[in-house]
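Structure, as structure tokens:
One protein chain omitted, others in place.
Note that the chains are named A and B in the order they appear, and that numbering of residues resets to 1 at the start of each chain.
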């Protein structure tokens, strides 16, 4: 938890991490998302809450899918959205990250959505804004290195809340490539905050970080054991593109040991839900028949993700509707 | 003709191909385009018909020009438009085409504009939407492989209608690289539907597909013969970028035999119009003096193209104005 993300009176200023974010703020975001879920079902999917605000999607790491979710959420709130793919552009002229941020602030930016390959980049930006006295400019972490992906964690919790109603009697399994996964870190933090009594983390030894035990989760290297009687299965994407060493033998072998198949799924409770942050590697970490099966809630996760991002945008901008914010 | 593109009561659901599309629907699109032509001439070129609708321009094949026409048409209808260049992005993470589509549907997409190098990709997407029960999401084919480019065919017909008033007494020549041309396929289908009595298709033997005769057109390998007394000349772009074999000797030689020059143009009727889908290879399939001459209607084709795309958007979205849709 960074102190930067809350104002002195305890409201959300930036969304940088779910680690240490108080439960009332999570619940506030969920309540807001409830109302925005309805907006996306209207014939005219648009409300004017962010009209005349300038939102910058700054992606130092390419991700069309994630950028699209933020772009759509901001557009449905009537914001002006500018996409910057920095990976291939201004840094080529040698400008530093913080000079880029300063420049966009001078253009009267209201909000930065930041995706960066380096853990901590959004926190560094938030610190810089504080040092510069630019407290009205907000930072939304859209995924930084192996550190955090808080909107993904929030939409995952919102999905669980939708299907399971409450958190305090659940057993949840987080399965796969935890080592490279900022998603897993955000999920574990939020599950803990929301009072989930049993979180099991499962993956091959090469793909689990060493300090997992400190997080209060149960660690196992056996998938069947991890799935036994669980309510929720959160599969992780095999991050092929982040693997520079030889963490796994082959994807076929990975599927053999760690892929979620219909047979393995039977070990979970009959009404267990199956989640995945996408994009899926079908036939690797998840069998197609499970991904498309009746227990999968992978597409509802995406739908909820738009509502969650709309909720976070309005909360950060101080324009959340009703008496909520 | 795919049954997918019409609803059971005969209205346009998707625009996938002009092959088999009934004449009343073509006429309905033309009438709508008449009204939208006027919108683009206003000081404020904007109507709220698609406000709050989410249109995704998904280009698996790069085409700034075509993407721009759809982007402008959607913006003038007040839609929220998101551009996705998939060629270079999400597929890099190994997600399948249909998973991408499912995800965007979960974001409450209203319409997909699809450009794809593979023939049949938009049809496959429409089938998938039907299987998933997502009948309210619409597909607009912006060019697939060598198969179809229906909005180009429609704007070409609209151009002929504008200059020649009716179709049933015309002689039309389609000239050039028919083999690689989805435009030619869409043009020939629509000319047939609209009752053009004589369609001549001309090109070098290496650039004409073998099954042309079945389409009810006259085939010739002599340009002068093809142009003799025609009302409309539809030149095709030499698709250099699609030619992997040695279909032609040199572009100079191609111009010599198949380029539309002022001399050759004299063989057509004095009031014949010259069309080209763009982008032109000046000095290859068309002489500059013809492209810029008084008989060329190449730029009006572009203007009409915006109106046609606005018409198709509103028709698919079920928001066409007046008593038309």
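In the analysis below, a residue touches a chain if its C-beta (ideal position, glycine included) is under 8 Å from a C-beta of that chain, and two chains touch if they have at least 3 such contacts.
For clarity, every value in this text was computed on a predicted model and none was experimentally measured.
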Legend entry - Contact residue for the chain not shown (choose from B:145, B:209, B:278 or B:318): B:278
Inset, instruction - Sort through A:7, A:27, A:103 or A:289 and give me the one touching the missing partner chain. - result: A:103
Legend entry - Of B:5, B:54 or B:69, the residue in touch with the unshown chain: B:69
Inset, instruction - Name every residue on chain A in touch with the hidden partner chain. - result: 51-54, 80, 82, 84-86, 89-90, 92-96, 99-100, 102-108
Legend entry - chain B residues that touch the omitted chain in the full complex: 40-46, 62-65, 68-69, 71-72, 75-76, 240-241, 278-282, 299-303, 305-306
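Rule of thumb we're sticking to: only the chains that are shown with their structure count from here on.
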Inset, instruction - Fit chain A onto chain B over the CA trace and report the rotation angle, somewhere between 0 and 180 degrees, nearest 5. - result: 120
Legend entry - Geometric centre distance via CA averages, chain B-chain A, whole Å: 40
